[in-house]
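For this depiction, one protein chain was excluded, whereas all remaining protein chains were kept in their positions.
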Amino acid sequence: MGLVDLLFGILSAAAFGAAFGVVFTRNTIYSALFFVSHLLCLGVLYALMQAPLLGVIQVMVYAGAVMVLFIFAIMILDISDFEDDEIGERPKALVAATALVLTFTGMFFAYTKGLTIKTALAEPAHGLQPLDTDNVVRVARVLFRDHVITFELIGILLLVAVVCVMVMAKRRLEN
Amino acid sequence: MAPDLSLLMGAFMVLAADIPLRSQSNKRVIEAITTVALGLAAFFVIYSWRLQTTVVGTVFVADHLAALSKIGLIAIGGTVLVLVRRQGQQSGLLVGEFYALLLFSLAGMTFFASSNHLILTFTALETFSLAMYVLAGFRKQESYGREAALKYFILGAFAAAFFLLGMVLIFGAVGSVEYSKIGEVMRSLPQDSPRAMLLMMGLLLVCVTFAFKIGLAPFHLWVPDVYEGATTPVTAFLSAGAKIAGFAGLARLALNLPFERLSLPIVLGSLAVLTIVLGNVGALRQLTIKRLFAYSSIAHSGYALVGLVGGGSGGPAAVMRYVLIYGLMNFLCFALLTSIENGQRNATIEDIQGIGFERPFFGMAMAIAMFSMAGLPPTAGFLAKFGVFKVALETGHTKIAIAAILGSVISAAVYLRVLVALYMRPKLKEAATPNWEWSLGLSVALSSLLLIYWGVLPGSLYALTAGL
Amino acid sequence: MLLSLILWSPLLAGLLLALLPAEGFARIRQVALLMSLIHFGITLYLLRHFDPTLASMQYVERFDWLPEMGVRYSLGVDGISILLIVLNGLLTPFAILCSWKAISERVKEFHVLIFALQSAVHGVFMSQDLFLFYIFWEASLLPMYFLIGVWGGERRLYATLKFVLYTLAGSLLMLLAMIAMAFIAKEQTGHLSFDFSTWRTLKIPLEQQRWLFLAFFLALAVKVPLWPLHTWLPDAHVEAPTAGSVLLAGVLLKLGSYGMLRFCPTLFPEAAILFQKPIVIFCLIGTILGAAMVLVQDDFKKMVAYSSVSHMGLCVLGIFSFNLGGQQGAVLTMLNHGLSTGALFLIVGIFYERTHTRDLHVYGGAVVKMPLLGLLFLPIAMSSMGVPGTNGFVNEFLVLRGAYLYQPWVGVVAAGSIVLGAAYMLRLTQRVMYGPLKSPVMEHLVDLDSRELAQLSILVLLIFLFGIFPNLMLSRSEASVHEGLLLMMRGALPNAIP
Amino acid sequence: MFMSVEFALTLAVMIFSLGALGVMLRRDPLVMFICIEMMFNAANFALVAISQYLGLIEGQALVFIVIAVAAAEVAVGLAIIIAIFRNEKHVDVDAISQLRG
Partner (left out) sequence: MKTLYLVLFLPLLTAIFIRLGGARMSKRAVSVLATSSVFVAFGFAIMSFIALSRIEPPRAATLIIFEWLRLGSMSIDFSLLLDPLSAVMICVITGVGTLIHLYSSAYMEEEEGTEFARYYSYLNFFIFSMLTLVLSANFVVMFIGWELVGVSSYLLIGFYRTKESAANAGKKAFIVNRIGDLGFVLAIFVLMGVFGSTDFNVILPSANQLGVGSVLATTTALLLFMGAMGKSAQVPLHVWLPDAMEGPTPVSALIHAATMVTAGVFMISRCHAIFELSPVAMHAIAWIGAITAIFAASIGLVQNDIKRVMAYSTLSQLGYMIMAVGVGAYSAGFFHLFTHAFFKALLFLGCGSVMHALHGELDMTKMGGLRSKLPITYWTVLVGCLCLVGFPGTSGFFSKDEILYQVLTSAHGSIGLWMVGTLTSLMTAFYVSRFFFKVFHGKTRLDHNVFEHAHESSAPMAVPLLALAVLSIGAGLLGLPHFISHWQPFEHWLAPVFSDLVRSEGHSESLGLPIGLMALYTLLAISGIGVCWRLFANVSETPTKIAVSFSYLHQLLWNKYYIDEIYDFVFVRTLFGMSRRVVRWIDQGMIDGSIHLISDSAQSLGIWSREKLHNGYARFYAGALVFGTVLMLALALFTN
């Protein structure tokens, strides 16, 4: 077990713990902060998994921009004192959590026919260079060559989002 | 890609025109732009009708299925315009943003229908979904509208997450999420190998989202709430548009993937039967007309799905016919609803009680719509149902067909109840008075006639779907 | 094109009627009556030029309709259907006449629906393509749905929904079976087909035949209605307006028995023989229980309605006796039941218009006030209980003989219905016509007016005519019935008959 | 040991289900929405792991796209939530249940 591997394990545990925290803290703002840490952990994990570009984007876009939006919204609505009742009954919630997680994971294992998930995956391509060499270039190549239409559509999607936000945010639509 | 792009261009134009024109004339211009965009898109679809399938960058195909669903979607867009003309003022829909979002979401749907790659499917799905969330909540001054938007959004996003997980699993099992590659790999794998199983899990998760969008039980719970909360033209759009797009997507899956090799027929069949039953019994006791149509929309999703249980051969054609006819019936129903809607209150069955004979046009159109919805000859609704049952039997799913057909009996009870109210009960004091704007009246007349025409001479409809 | 003319002319007449101003009730009625009479004339023309010696379809019209599904617009008549077409043509003027006073609201719509119903029923009898058959079959539901629902009695909504849903549940199963048959046709002939003549040539394994047969049979049995699927009938009859009852009993029930005679044995011969016994038992139960149930009804119309259950049970018994006599008797039953029960419903309507009640407790002694009706009531009642000299005797005789030929005990049990039939019909006659005048309601009865007199006396004349000269009808249907039986036997016992 | 595709996928599925649970459990719409984002992220995480295992760069491109879509969705979602809770004083999804039946 190498150092990287250990790091991976620790970060994974942290990500899971943070996720747990998101669901089980009563306070909205704590949930948001747990989620930020969850995202940060994931960002590092991405970097560890030969995806440095995604790691960076994860930290910048998700943990940065998106979460700022969230916290902004929380602050605007001034709902920090709102506390969930259900979460108040932690034992019950915990049982539910365990049950659902186990069900889902169990279902997943049932489909992959056991814990050796590898047999359920496609054959890995051998002899290629690791993904983190020329990572940005290669991602960009896929993105702008194979998925150029999708990429363009994302642009539209963002525009749609802008219009949507505008509609929802304006006080009255009629002149 | 021309039709999709012309819709997008239209949306841009609307947005652009909306800024300088802040006067009353604005509405006219924007409506005109939208109409032209729709017309142009329709023109491109028809122009390229007979062309061979083209694939753009492996993710986008313009084939027959896509063209068919696009023409349907454009028609739905047109009908929404008609409904808005009658009702836009009172619902606050006569603004540039509405038209822009309408066109955007239509474009999203056309992309969705043309997508040959799960990631494009996902993006397109999100595009039209985002627009729809907001359209549903367009009446945001009212709590109903806001509630509809919130429910639709949270559940929609939730369902999208399942899509995503499913896509990932498929990627893991296949190494790609291009439909044709998935299909290839699937055919090459033995049915109970772990890879095939994982693939199936992914596929099922993807299907959850499709099912959510088209309102299949048990993923249908949002449907009546959102439909009721949205303004009537938007409801019409949500039910017909999402259905055409969603079923086009499912049909494309069916065309590419060997459904019969998985246990999908059983799963889809159970979903279909459950949907039919829950949709119809849910509608049995509804008083609000819009909610009733919402439940009926659910039930119709179930019927359309019956056509897909057997997979790719013949199924997609039957399903597309079904949803196209459903779109027509749906428009007719909502147009009739629009015609009696005055003010904010949702019309109930009691409002139309006993007015059938005094308002023969309204009554006849409603009767045709209801008979067609119930699937009684000689209306197009009968042929639509006939088509999907035929496919189910052809592919050997007799039990599903029988269950679905027994569900039809309940549906007959639902729709005949409307006619009972309309013709056979005494008129109440506050009965509604249909109010026709010319385009609405004309389109109601045309669509009623078309329902009968297709019921008697469905040749053209069959020609449309030939070769699927 | 004669058949198309007969098929569509009522609908056209209905559309024409729709153009008339809605206020002129009298004009609407007159025009409707005139058109229905002209139409009846056309059906008589058809009857006259029909060649009874041929077993095959005549006046065949065939066009491709939905080539994608192998559906054709294909019409034709043989000896069985032509009689029913004429019956349908005959009863419509009666339906219009008996509504002359009874229907005073939405007169135009009423007549349009009557005509629509006539077209649909014609369509069922003429279709040689099963898809077309099914379309007309379902289409015949809708006018009746409105006729009961709009112009019916107090519980009309319950009755009309029950009627439609009951029938629909059955017929949808038949639809599935039809689709399945089309695929079998595709397997064996290479293309989808709903054509009856094609279907007759198919060789279907028994396993499949069973289910197809049951699906067909159930749908038809609901319509007939065969016990225990009959409970919609009393409700529908009781609530329907007189014209609705006349047409319901007169022609709509015949759709079921016609379908049984035409399709069940010929398409699924082996299954038909397999299920012969249980079906016969159900018929017997229906015939006997139906008659027994008439005895204890206190509602005039319900009595007549239950008597239909009994009579139609006999009709199906005749069909499933699978011999010439029985089936000929069944054909006659269809026609005669149309005449006699139609007439009985007319009488119910005549009384209801005067008394506004159907409760037999207040009836009695009507003959004092209505001697003319007394004169005409008797032959109708006699026809219903199958007294010789009236048409009812011939069919009962033939059906019972057919049942006896199938198995003697069946004949014996079925013959019990002639006793029960007499019992309930005489009881009905007595409770309505005889005895002292019991209630003030009956004091104000007036005798038949000329319109009612004309209706009933025509029916009575026909009752006698077909009772004395049954060959008039039998000779027309014999060849076709014989052909159907032959086909069935060939299918069921391929070795026995060359 | 940890850095294997099995571990990553299992973790992803667990986080995904935790997120789903959060949506069902929490009544605060913002937290519900955060949970949905968590589900998206779990899927992304799995995708990255798979693409590393398979050696396919396309997986990373897909993640890129998903992040962009998610960002757009967040914008719209927050707008809707804010539009609602500007009018209602309390923040409780269960209170938003006028439409029913």
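A, B, C and D label the chains in the order they appear, each numbered from 1.
Going forward, contacts are C-beta pairs under 8 Å (C-beta built on N, C-alpha and C of every residue); 3 or more make two chains touch, one makes a residue touch a chain.
Source: prediction; values computed, not measured.
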Whole complex considered, the hidden chain contacts A, B, C, D
Among the options C:32, C:184, C:418 or C:456, the absent chain makes contact with C:418
Just name the one of C:57, C:176 or C:382 that touches the chain not displayed here.
C:382
Check the options B:222, B:322, B:415 or B:462 and report the residue that touches the missing chain.
B:222
Using the touch definition from the top, which of B:54, B:263, B:433 or B:460 touches the missing chain?
B:263
Of B:131, B:159, B:248 or B:355, the residue that touches the missing chain is B:159
For chain B, residues touching the missing partner are 150-151, 154-155, 158-159, 162, 191-192, 197, 200-201, 204-205, 207-208, 212, 217-219, 221-222, 224-225, 262-264, 266-267, 270-271, 277-278, 280-286, 410, 413
Just checking the interface: what residues of chain A touch the absent partner chain?
100, 103-104, 107, 110-111
Where the unshown chain meets chain C, residue by residue:
162, 165-166, 228-231, 289, 292-293, 295-297, 324-325, 328, 365, 367-368, 371, 375, 378, 382, 387-389, 393-394, 397-398, 400-401, 404-405, 408, 411-412, 415-416, 418-419, 422-423, 426-427, 430, 433-437, 468-471, 474-475, 478, 482
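Convention: only the chains that are shown with their structure count from here on.
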Contact-pair count is greater, between A-B and B-C, for A-B
Roughly how far is chain A from chain B, centre to centre by C-alpha average, rounded to an integer in Å?
31
Report, in whole Å, the distance between the mean C-alpha point of chain C and the mean C-alpha point of chain D.
65
Distance between chain A and chain D based on Cα centroids, please, to the nearest Å.
6
Which residues does chain D have that touch at least 2 chains other than itself?
9, 13, 16, 19-20, 33, 44, 50-51, 54, 56, 58, 65, 69, 72-73, 76, 80-81, 83
Check each residue of chain A and list the ones that touch at least two other chains.
108, 121-123, 146-147, 150, 154, 157, 160-161, 164, 168
Residues of chain C defined as touching chain B within the complex:
65-69, 106, 109, 134-135, 138-139, 141-142, 145-146, 149-150, 156-157, 160-161, 164-165, 168-169, 172-173, 175-176, 179-180, 182-183
Help me check something: in the complex, which residues belonging to chain D touch chain A?
1-3, 5-11, 13-22, 25-28, 30-31, 33-35, 37-38, 41, 44-45, 48-58, 60-61, 63-65, 67-76, 78-83, 85-86, 90-92
Residues of chain B touching chain D in their complex?
119, 122-123, 126, 130, 133-134, 137, 140, 143-144, 146-151, 153-154, 157-158, 160-161, 164-165, 167-169, 171-172, 175-177, 224-226, 228-229, 286, 291
